[in-house]
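Here's the structure, in structure tokens; my notes come after.
Note that one protein chain is taken out, while the other chains of the complex remain in position.
Labels run A, B and C following the written order; every chain starts at residue 1.
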Amino acid sequence: MDFTPSAISSEYRSKVADFIAKEIEPVEADYLRTLRSLDDPWVVLPVIEELKAKAREQGLWNFFLPKAFSEASGHGAGMSNVDYAPLAELMGRHFIAPEVFNCNAPDTGNAEVLVHYGSEAQQRQWLEPLLAGEIRSAFCMTEPEVASSDATNMAATAVLDGDEVVVNGRKWFSTGVGHPNCEFVIFMGLTDPEAHRHARHSMVIVPIGTPGFTVERMLPVFGFHDEPFGHGEVTFDNVRVPKENVIAGLGRGFEIAQGRLGPGRIHHCMRLIGLAERALELGIERGMGRSAFGKPLVNLGGNRERIARARIAINQARLLVHHTAWLLDTHGAFGALSELSQIKAVVPAMAESVIDLAIQLHGAGGLTDDFPLAGAFTGARSLRLVDGPDEVHLGVVARIELAPYKQGADHNGHHERQA
Amino acid sequence: MDFTPSAISSEYRSKVADFIAKEIEPVEADYLRTLRSLDDPWVVLPVIEELKAKAREQGLWNFFLPKAFSEASGHGAGMSNVDYAPLAELMGRHFIAPEVFNCNAPDTGNAEVLVHYGSEAQQRQWLEPLLAGEIRSAFCMTEPEVASSDATNMAATAVLDGDEVVVNGRKWFSTGVGHPNCEFVIFMGLTDPEAHRHARHSMVIVPIGTPGFTVERMLPVFGFHDEPFGHGEVTFDNVRVPKENVIAGLGRGFEIAQGRLGPGRIHHCMRLIGLAERALELGIERGMGRSAFGKPLVNLGGNRERIARARIAINQARLLVHHTAWLLDTHGAFGALSELSQIKAVVPAMAESVIDLAIQLHGAGGLTDDFPLAGAFTGARSLRLVDGPDEVHLGVVARIELAPYKQGADHNGHHERQA
Amino acid sequence: MDFTPSAISSEYRSKVADFIAKEIEPVEADYLRTLRSLDDPWVVLPVIEELKAKAREQGLWNFFLPKAFSEASGHGAGMSNVDYAPLAELMGRHFIAPEVFNCNAPDTGNAEVLVHYGSEAQQRQWLEPLLAGEIRSAFCMTEPEVASSDATNMAATAVLDGDEVVVNGRKWFSTGVGHPNCEFVIFMGLTDPEAHRHARHSMVIVPIGTPGFTVERMLPVFGFHDEPFGHGEVTFDNVRVPKENVIAGLGRGFEIAQGRLGPGRIHHCMRLIGLAERALELGIERGMGRSAFGKPLVNLGGNRERIARARIAINQARLLVHHTAWLLDTHGAFGALSELSQIKAVVPAMAESVIDLAIQLHGAGGLTDDFPLAGAFTGARSLRLVDGPDEVHLGVVARIELAPYKQGADHNGHHERQA
Partner (left out) sequence: MDFTPSAISSEYRSKVADFIAKEIEPVEADYLRTLRSLDDPWVVLPVIEELKAKAREQGLWNFFLPKAFSEASGHGAGMSNVDYAPLAELMGRHFIAPEVFNCNAPDTGNAEVLVHYGSEAQQRQWLEPLLAGEIRSAFCMTEPEVASSDATNMAATAVLDGDEVVVNGRKWFSTGVGHPNCEFVIFMGLTDPEAHRHARHSMVIVPIGTPGFTVERMLPVFGFHDEPFGHGEVTFDNVRVPKENVIAGLGRGFEIAQGRLGPGRIHHCMRLIGLAERALELGIERGMGRSAFGKPLVNLGGNRERIARARIAINQARLLVHHTAWLLDTHGAFGALSELSQIKAVVPAMAESVIDLAIQLHGAGGLTDDFPLAGAFTGARSLRLVDGPDEVHLGVVARIELAPYKQGADHNGHHERQA
């Protein structure tokens, strides 16, 4: 057992840290202020494109790409999940960092789908510009009318009609669909309700602007719209796309979705860990810098214990995600099935709780936009629902845990006493 | 011991419940939608004034007033705190209800201050129109630059200069200051830093529009601005008011603040209990109405246990607040000092947690404005800071608990064993 | 709403408090030490009988009896459940107090059964000496071989055979069966498996010494045997008793059991609240009396917050039990069904956690017999299982909470947004 990061991971970690310190931190507050002051904040401010160009130039770009594809294509840096994890943590500390390094969701997940399942034509048309940071994308899966945590509830449809696929339905929480550069969405819908439950759905590329595709509204999340990318509610009303837009073939949606989840969860969780680290730092700085009743806030009541517990919770969460990333790298998604649910059930709640502590240490100011905490909190809170609510993931962990046991056989039972 | 509510409390409780069911519930969603659709939502929509007029006509008005004043003046309904508590709970279920019954903070607290400490002239000028629901007010206490949970940190000043008082400083979280009808604020500031720590501060009435008074901005709380009343950041730059605007006399600010807190905490807490009840109802309805994995959501995982724990937590919180209200009525604020902190440390966190459960049962929709839950959550969360953070209240409870014990005397010590 | 205790409750409360202070506290430690030093601690030390005689003489006796019976018979003090609750709390503070006032479980529950359902002969033979404190009894319900939280799992049988009832089966956690004065048990078993699920069981009086009745062993609870009464495992091997020993008639066991639970839960919970209060006192005394790192222990880390939370938790638990007692008195067991489960799900866990805090404040000494905390802890922990595990009670609370809602009707659903 060796907890030393690999050479490539260490090297890029320090490059990313430097870039953030030199290029992102100095401009971030100004960027946010400017964006908020706009009447229409659904825009890409020039500073973002400048930062992206710089990052790309320095080879700090597309780290998230699957190692094999990265090595074969020359895109990215050839990193495994466990190599990339510490970089994702760093990016999670700053709202704009993932985009700057072209490592932002859901484009990362969409790119992975196209890497693994996209046709050559799809890769040329959509993957290349995604990896170049020229376009953005969204993923349309969750539906407002059903409990989407159970995929079999999905009601939207993607049906073959001659050379076209006809897409119908209503989706929401389509993150990224508000971005001015968003050029396509990956839609998931029902193709054949009679097929095996894992062969009913298809994934289809729908270009923005296709007739019948409408972004109905951008959804507020605790009052935040997360401009300029946001979370949309979209309707598909007899949207027709060529059947070449189907990814991997009709009926393979579920399979693709499964494969898409593993690395995405690692990324989400590591970014949240970064966010929690930053929140803890901000909380401690504030708690050291302000006093009440003659003591710095950190020394009042149970604050030191809460800070200690936050430190421990972050460390434990990080180790769990690192271990899961390593499992994913070495044993594949099926070898990490329970762990991929474990991190999802643990990390957002941990981050929520650490950020909550930081808010509490900030007093009422922590509730406002003067600090990144309120936004961080709602982000962490959302992730207790997005990509499956905590409860569903706990259910997966329990199912796997119980699998080796047999019902009705109380082997540790009462005989011991009676022997 | 008798848990039956008094006749007057029961009677008005059912009148208020009826009014809410008939007049408020049918229009509430439309009201919120309309308000949100406005370019400038800092307005009083006509429906509010209509509802207020109806409520006043039916004598459902100013319930919050101290019993003795109510009986003497004919305002309100002559209710004790324990009588009023169940009504406040009902009002807490609906965002607009407190205003409709003229029982909304911070006007209630300001009115109480004027009832107990206001001069006749102050009462005529400010209290009468407040009780008539014609004007609104704000309370300016918390400051952005210091940890305001320790009142001795307060830096803003109110200094006598001839026949005038000169007010300087910066305040924030001045709730209500954004309301179009807001006509005055009660400002609290430092008058004599050399006086006894409980005689340093003064409360001064500052009319909106006095030169030097500026609302710098309305503060977002997790992205919400709570229009049309909101929470403001205000500056006082050599604001001059006649010394007649001082309440009760210079140096009495702390004394007034103490007296203002008791009933206000009961109100806040009871409204939060109402909010938690409504959130639980909404959560159960959603959880019964939607299914996943072949079962209604309520029957999945630990949801039933969480619902049971929410029920218990609400009941325990309600009993604690009722008991505190009764103590306040029968033993005064000093006889309920620990309890007034106990409810503040318990109820907002309880409400936050019940609303969180309801959000989780709603899935991602619970994060949006489609349901009142996101707004309810941020309201409850805010109240873990407003009027003293949880930690300060726990500190008060501990101080009172430890008071009867003496340090250094380990009476239950080791002698027992050695005897 | 009036939280003032009734005159009778106040009066007896102060008499009981005096008696405990003057008679019980001074001898308790010595009693426990003596008992522990014996080779055979399954004895009644003379001091117990002396204390009982004194208490009875002073009319401090049998408070637990149902008010109507008490008034009719002259036994006890004519107290309602809410009257008695504060007395039970006081008794809970001292291991031997319940027995001294003849208010100890399970005799109280057994006496209630005989009061409500016993024949005249049964009352004469068993109830009278119980109320006189001359004999003790046990209750045989839980079985080792099945999950007894589901009464329909019960396997032991009570079958009519001519003029006799034949009892077979194995029971455990028969509290009190080790007491030297234990003269009978009330056995519950299956009579007619074909009957309605609430009419299958019977309760039967089985005198100690009846052939076929064997106490197999006294069970340790975390290493404690709770001498001299204890918790036994007993077997019934073709035990024959006259059919007159059936209580209320064959098939009425379930009905009796239901009726037996209400007051018993109030008693258990109030005693635990007393135990928690005492533990908190001991913990604070120790934490004030010992220092580390230059401060009394109470001022280290989060101890003051934990003490504050313990205070609040005790207060909330007490209010919940008082309210439940009042409901039971005024609305009967069916009007308090949810609440009777609520207190059972809340109070033992609360007591466990307060006692745990007190142990932690005592350091390693808290784990030993030098303080009453280790014993108190195991008592509270046991009650999270005895009389139904927490989880079963939460299930009851949830069932009642959900009853008014209908499945499949998502009334608060999505229409709001689309209207």
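Quick note on the criterion: a residue touches a chain if its C-beta (ideal position, glycine included) is under 8 Å from a C-beta of that chain, and two chains touch if they have at least 3 such contacts.
Just so you know, these numbers come straight off a predicted model, no measurement behind them.
Enquirer: Of the residues C:P180, C:P220 or C:G332, which one touches the chain left out of the display?
Expert: C:P220
Enquirer: Looking at the full complex, which residue from C:F19, C:F139, C:F173 or C:F187 touches the chain that isn't shown here?
Expert: C:F173
Enquirer: Residue-wise, where is subunit A in contact with the chain that is not depicted?
Expert: Output for subunit A: 1-6, 9, 29-30, 82, 282, 284-286, 288-291, 296, 298, 304-305, 307-309, 311-312, 315-317, 319-320, 322-323, 326-327, 338-339, 342, 345-346, 365, 370-371, 391, 394-395, 397-399, 401-402, 405-414, 416-417, 419.
Enquirer: Since one chain has been left out of the picture, which residues of subunit C touch it in the full complex?
Expert: Residues in contact with the chain left out: 142, 144, 146-150, 153, 172-173, 219-225, 290-293, 297, 300-303, 359-360, 363-369, 374-375, 377-378, 381-382, 384-386, 389-392, 394-395.
Enquirer: What residues on subunit B make contact with the chain left out of this view?
Expert: Given the touch definition above, subunit B has residues 144-145, 301-302, 304-306, 414 touching the missing chain.
Keep this in mind: only the chains that are shown with their structure count from here on.
Enquirer: According to the touch definition, list the chains common to the neighbour sets of subunit A and subunit B.
Expert: C
Enquirer: Roughly how far is subunit A from subunit B, going centre to centre by Cα mean, in whole Å?
Expert: Distance between chain centres: 37 Å.
Enquirer: At what distance in angstrom does the C-alpha mean of subunit C lie from that of subunit A?
Expert: The computed centroid separation for subunit A versus subunit C comes out at 51 Å.
Enquirer: So the centre of each chain is just the mean of its C-alpha atoms; given that, what is the distance between subunit B and subunit C in Å?
Expert: Between these chains, centre-to-centre, one finds 41 Å.
Enquirer: Indicate the residues of subunit C shared as contacts by at least two other chains.
Expert: As it turns out, subunit C has residues touching two or more other chains at 304-305, 414.
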